[in-house]
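Shown here: the complex without one of its protein chains, the others still in place.
Up next is chain A:
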Amino acid sequence: MAVSTSVKTIREAWFQLNGVMCLYKPTQISWKQMRNTLAFNISRDMNELEQDAPRKYVKIESLTNGTNVDLPAPASYSVTTIPNLADHELVRGPAILADDLRLQPGNLLGFRTAGVVVVGLNKGNRSLHNLNLSRPTSAYHIKSQFGLATDSHWDDGKVWEKTTFIHISRDKLDRMLASIQASNQKKMFEYCGVDPQSQTAYELASKGLLRPAVNGPPLIYGIKCVHFNPPDFTLEIHCANENEQYMAALIHDLGLSLKTTAVCQQIRCIRYGCFTVDDALLRKHWSLEYLPDHMSHCHTKLRSLPDIGPQLATYDRLQPSQNPPTKS
């Protein structure tokens, strides 16, 4: 066990099973499968530790044979204490079941999306909940390809259309991405009921408070091209409230707006809040050997975040002295 050599029993280890972990979700796996694998691995490793000693079973047996109703009760008994077999592993079953572990995802990635998933275990779900309240943004790398349009917007879907892409240059792409970013940021101010040209908007944006208060339409905070080698290109997107369908459709629409077509090859979440791909654990490390150390590393990371609390921009939250925004 990686955490400390002194933890030998299941009972001790159980109290360490609280925290937030950052895992690398492989592609073609649903959250349910991921949770089941994780829960199975943890409970399997836990059950290999030292079990509690069985309770005592007191056996009282009469030493005289048979009984006659006319005689008084026999005076001699044998009293023995044996380990209670009902506590034996084979009779009672495993000490920790997969269902005993409460695992919640911080961000839900799609089936085909790989990347960082933040998971809370038992009491760690409270920290996870607080993290989610601060509405962290996620960052994605989307590997895409010009020249193809399919029904699922992925490269292995049914091909609808094939187009040329020679006319696309780097700066054409960059200009298109910049306009997408700008229109998204304008939308952000509109959702807050604030005129983007006003002083209020500047103040809110400079404090970094503009996050959607509730689950709504996806918002892109930043989008740029990190790799351009036609037909392949890779985009980096920083966003909130996103989902896999939206990002695949975004690539498709991007292709159309550049007078060509585009499909996704791979969507990878590289950051959720302060947790990046470097912190994430690969599937082969999802076991009790690596998790406790990892959870304490994630805990340190969370503690080092500035404690600003869930401050979300809504019109009602503005101070009464400030003028309400006016459309210019």
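Please note the rule applied: contacts are C-beta pairs under 8 Å (C-beta built on N, C-alpha and C of every residue); 3 or more make two chains touch, one makes a residue touch a chain; residues count from 1.
Assume contacts and distances are computed from a predicted model.
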"AP complex subunit beta", "Actin-related protein 6", "Transcription termination factor 3, mitochondrial" or "Vacuolar ATPase assembly protein VMA22" - which is the UniProt name of the missing chain: "Transcription termination factor 3, mitochondrial"
Selected from A:R135, A:H153, A:H252 or A:R268 as touching the chain missing from the view: A:R268
Residue touching the undisplayed chain, where the options are A:V7, A:A114 or A:A240: A:A114
Residues of chain A in contact with the chain not shown: 24, 26-27, 57, 59, 67-70, 82, 84-86, 88, 90-94, 114, 268, 277, 280, 282, 284
